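Omission of a single protein chain aside, the complex is shown with its protein chains in their original locations.
Showing subunit A:
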Amino acid sequence: MTLLSADHVCVRYGAHEVLHDISLKIAPGEIVTILGPNGSGKSTLLRALLGILPVAEGRILREAGLRIGYVPQRLTIDRTMPITVRRFLSLPVRVRDRAAAGTLARVGMSGQEGAQMTALSGGQLQRVLLARALLGRPQLLMLDEPTAGLDQPGEAAFYRLIEEVRAETGAAVLMVSHDLHVVMAASDRVICLNGHICCEGTPRVVSTAPEYRALFGLGTQGALALYRHEHDHDHRDGHPQHHHHHGHDHDHA
């Protein structure tokens, strides 16, 4: 059984091909992480899977009536809009107070119903976004760089939370990350992306794959390794038309 699948999908912005020949499947209850450097098309892939971006070639198939809970990378709420956490949780589907309170407690935001969304910290906002997604009782949670604004302990706690949610609800989880070790531990399967799927498998298999090592550098002993990856790795024989485009905006701070 498959919740969501991509079948030879290509996505282009104008003439520029961002994603090339992507095929993947998400089964119920599994945690899959899409891993790749900045500019590798991770967010694009997620947005294409969600139907936000049109695909140029190939197909995306969703199980009929699939409930997806989406947690975007960030949410910038205009300061002109007054909105409480409680009100936000009822968008677009209204939920009962009890359900809202229960889910807030689940993500560690108990009693925060009355807080203004614009007053939340990055980590709190992530948790509220997750709570909103969970209230739709999703069969598939899709998270785009869910820990981007968090520090290391916050990150670890967030991934623990995701695992607990999966264990409790049986929801499949598809995450996008550029961040290596923490994600690896939490995932059943890792898809290594750089415009195309470089390699995929269990975290252990992927972390020893030459493609993965080429993409992220050999050591992978810390986040910095990410930024030292070879920009033109040499496994493109199978993809003669594919041009790696690295429009990176690396933050070397």
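As a convention for this text, a residue touches a chain if its C-beta (ideal position, glycine included) is under 8 Å from a C-beta of that chain, and two chains touch if they have at least 3 such contacts; residues count from 1.
Everything that follows uses one rule, which is that contacts and distances are computed from a predicted model.
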| item | value |
| --- | --- |
| Complex member absent from the view - protein name from UniProt, among "Sarcosine oxidase subunit beta", "NADH-quinone oxidoreductase subunit H", "M42 family peptidase" or "High-affinity zinc uptake system membrane protein ZnuB" | "High-affinity zinc uptake system membrane protein ZnuB" |
| Touch with the omitted chain, as defined above, among A:6, A:142, A:186 or A:209 | A:142 |
| Interface with the undisplayed chain - residues on subunit A | 47, 50-52, 68, 70, 72, 75, 77-78, 80-84, 87-88, 90-94, 114, 116, 136, 142 |
